[in-house]
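Note that one protein chain of the assembly has been removed; the remaining protein chains are unaltered in position.
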Amino acid sequence: MILAVLPLSRFVLGVLCYAGKRVSRTVAAVGWCATAALSIYLLIATRDGATITIGLGGWAAELGIVVRFDAVAAAFSPLVVLLELAVLLYARKEDRAPLFYALLQFLLGAVFALLLAQDLFNEYVILELLTLVSFLLVGYERRPAQIWASLKYLVLASIGMSLFLVGVALIYRHTGTLNLSQIGGIIQGRPEADWIPLATVLLVVGVSVKAGVLGLSQWLPAAHSAAPTEISALLSGLVIKMGVVVLLRVSQVFPLGLTLQALGAVTAVVGVLYAAYAKSLKRMLAFSTLSQIGYLVLGLAIGTPEALAGVLDYAIAHGLFKGLLFLAAGEAARAAGGGRFEELAAHRELIPRATTTALFVGTLAIVGLPPLAGFGAKSALFACHPSPFVFAVFIVTTVGTAFAFAKLLPLFRWRRGARRSDRTSAYAVLAVPILFFIPFTVTTFPSLHLATGLEPLLVIESLGAVAAGLLLHRWLGHRAVRLPKRLFFLEEAVLGILLAWLLAAILLRAV
Amino acid sequence: MAFSVGIVLLGIGLVAIAIRRDLVIKLLALGLTNAGSILCLVAIGDRPDAHVPICAVCHDVLYADPLPQALVLSAIVINFAILALALVFVMRLVEQYHTTDSRHVEDLVQRDLDEGGQQ
Amino acid sequence: MIARYAVLAMLPVVAFVALTQRRRLAAIIGMGLFSFLLAVAYLQLHAPDVALTEAIIGAALTTAIYVLAIRRTGRLAVVADEAPGLLAREGDRVVGLEHEILERFAKHLGLDLSVELVPYQEVAEQVRRGEADIGAGGLVLPPDVPDLFTRPYLETALFTIGGAETGEGAAPPMVRYDGYFAELEIERLDGAGRPITLDLARFLSVRVPDEAVVRHPERRGYSFVVGQRRSELHTELEAYLDHLRETGELDRLIRRYVV
Partner (left out) sequence: MRFRVRPLSVLTVVAACAVVAIVLLGYHANRPDEAPYSTYVVRPVEETGAVNRVASIYLNYRLFDSVLEVLVFFVAVLGVRHYLGTRERTAVPSLAESEVVRTSSALLFPLAVLLGVYLAALGHLSPGGGFGAGVIVASGALLVSISLGMDAIERRFSLGTIEWVEQGALFLLLAATLLPLAFGRAALTDVLPKGRTGQVVSGGMIPVYNALVGVKVLAGSWLILRSFVRHRGEI
């Protein structure tokens, strides 16, 4: 019963938020407490790797909509709880209107609904709800740059969902059901059926637009860097992962392998390239999200159970440190009077110490220094013996990330008498799990069986990558490179979707 | 036949989104793209000799599959919601920049970002 | 059966025609018609519920909000400096060769023409900033032709008045038209002023004092300026001017207004 309550109660709370400003804050607090309690209960109930399944409205899978609390949902719910707490603590100082809190409730309700969803069309509707809510939140402050970013986001996401819908139509035509596990059963019976590649391409490309895979994701950097701070944190930390969740569910049913490898590799490399030469902090974080989505997709492409566990692990870690980085970046930019690196460096004494510390912790985690969050998750991905190609992409991305984040080094000089931040609690909520990530994951997700040891080889590898990144920064860091912006224009993005579709179709032999 | 028409409509819509520079026309084309996918979905539930799926006893007559039709109702509403919002966003952009040319808007946004500094 | 195929076959045609319309209102009405046809197609696909929803939401509500959102007719915003014979005030109206051309062009696009008179130096600047669609008013095509300008529609020449004999090049920008010619006679042409470059239309309408030095004319052409990123509009205007040239209409207009 709890499964249906988890998303639906959030929607009810969202409507209640309209009663007024103070009510909306209370409602948000109540919503957080309830979710936290329910999540803990569900985590305890599924400690042994069990899943909970119910049919909504009492109907079986072939008639109604089935929701299930499985390993994926179990992995994400603590992340949702932590990120929500951090965002609420941060927003307390921002004086947001009831509309903000209402949209936040809707967003989280949709996130939970998606984590539980097992039905293709249900996922479509939830993704659209997510798109619309995040679209509103991105442009919440009504600045023209935000509005334009949102508009691009909306158009591209809508195109993606149209393709997804055609895929759903094909699948329904051949299987007569929309339930993913039933479809999986039918496909296992006839894995050679000719319609499967075509349907797969349509589904995967559609979802990839939402998930932010390059060629399909030109909206992402604009939207994530233009949004208000808390929203950037939520979008990058959580909402973008929802696309990955759907991709994961699809990849468990449909054979995808090579397609995802290609898309993931391109995304990871291009993302990190643009991140390395971004001029402002928020924009760099947004591009780095792009590259890490590529990382996750590569993990999905490996496809073994250990790799999936690694993907979940990395998704959680990334949610934590990217959330932290975005929150801190927002405050730092405001304190320094601008988010560009030169502005941040010039006014670094104006940035509160807690903010700098949060940025520092986040940076250490994102470059994968042991034993922080990034390392634990990355080691889980490395441990599943990827092919040399995937391995090479991993290395390039790690070095590139270290290179990109080396631009933050001037901020990290220790100094006395810096200003105090009033958002320390928000940072602490995210920083503590990042610092103690390995014990955190082991206790929270015992069913995932994560590879968590500090293997010497991996430690050396990660330190080596960071060192390589720093060296690169010494040599190349001063050079200003202008990468083509056209890649991220609306018209080019549509072409990108079409080309990515064709590439995927060729790789899957749908032609 | 209906499925093919749906796919063709989707294709026309995509091309128009990429080629026409007027944002209002782009949104119309987006509507066409969505309509194409919806037509595909309705088409797969239909058979030429079928009946309308409204009947008290349906065992002995063949009727069109009601599931895609029910799904499509949601999809139409969702697409309307998206279009309405997108249109409002275009209105705000026009108010700011006095143009609906997408390249032009892109340039002006870029200029604003470069001048104002990003947050 | 035939009706079914006919409706389905009409759908892409109607959509194509609607989306290639130049006027937004026409495109919107075309897509409304498309939605209506789509509803009929749904009826034939045995989906009355879908047909009803499509007719109400797709054909009626969507079209309504589009029509409410757009201007009845669009606006072709022109900024211009006054140039006698080409584009100048006459009472409370603006008349002239360029005005005639632009008015016809706007009508061709289905837009309303709005002309705002601004100082010469600001014309190109305002177009560049995107505050207007087209700049006009006896603009002389610069020698290093930037792609903003259309090809010249009429030949002209530049005359340099006053100044020292050696003051070649570096012609100062023209000053405001408002009261410009009056000022020109009183202040600038008293021999001590800097040289002033005028195009043919403006030169002819100035009474040049006998003592002023007038240097050799330089052959140039008049053209319009279009914003940098408005290549669709640029192509349209270029094509329309070509059309006027080919039909001989341009010659007729030039004879009527200029010669």
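In this document, chain identifiers A, B and C correspond to the written order of the chains, with residue numbering beginning at 1 in each.
Quick note on the criterion: a contact is a pair of C-beta atoms (placed from the backbone, for glycine too) under 8 Å apart; a residue touches a chain by one contact, two chains touch by 3 or more.
Since this is a predicted model, take the numbers as computed values, not measurements.
Seen in the complete assembly, the chain not on display touches A, B, C. The residue from A:Leu8, A:Ala468 or A:Leu483 that touches the chain not shown here is A:Leu8. The omitted chain makes contact with just one of the residues C:Ile70, C:Leu139, C:Leu200 or C:Leu253: C:Ile70. The chain that is not drawn here is touched, among residues A:Arg68, A:His174, A:Lys407 or A:His473, by A:His174. Contact between subunit B and the absent chain runs through residues 3-4, 7-8, 10-11, 14-15, 18-19, 24, 44-47, 53-59, 63, 65-67, 69-71, 73-74, 77-78, 80-82, 84-85, 88-92, 94-95, 100. Counting the whole complex, the residues of subunit C in touch with the unshown chain are 20-22, 24, 47-53, 56-57, 60-61, 64-65, 68-72, 231-232, 235-236, 239.
Within subunit A, the residues in touch with the undisplayed chain are 1, 4-5, 8-9, 11-12, 15-16, 18, 54-59, 62-65, 99, 102-103, 106, 110, 113, 121-122, 125-126, 128-129, 132-133, 135-136, 139-140, 142, 147, 166, 170, 172-177, 193-195, 197-198, 202, 491-492, 494-495, 498-499, 501-502, 505, 510-511.
Keep this in mind: only the chains that are shown with their structure count from here on.
Taking each chain's centre as the mean of its C-alpha atoms, subunit A lies 47 Å from subunit C.
Our note on geometry: subunit A versus subunit B, Cα centroid distance of 26 Å, whole angstroms. The residues of subunit B that reach two or more other chains are 21, 43, 90, 97, 103, 106, 108, listed in rising order.
Looking at the complex, you find that subunit B touches subunit C at residues 1-2, 5, 8-9, 12-13, 16, 20-22, 24-25, 28-29, 31-32, 35, 39, 42-43, 45-46, 48, 50-54, 63-64, 69-70, 72-73, 76-77, 80, 83-84, 87, 90-91, 97-99, 101, 103-104, 106-108.
Interface residues of subunit A facing subunit B in the complex, by the touch rule stated above, are 121, 124-125, 128, 131-132, 135-136, 139, 142, 144-145, 147-148, 150-151, 154-155, 158-159, 162-163, 165-166, 168-170, 172-173, 178, 225, 279-280, 282-283, 330, 333-334, 338-340, 343, 485, 489-491, 494-495, 497-498. Only residues 3, 6-7, 10, 14, 17-19, 21, 23, 26-27, 30, 33-34, 36-38, 40-41, 43-44, 67-68, 71, 74-75, 78-79, 81-82, 85-86, 89-90, 92-93, 96-97, 102-103, 105-106, 108-110, 112-113, 117-119 of subunit B touch subunit A when the two sit together in their complex.
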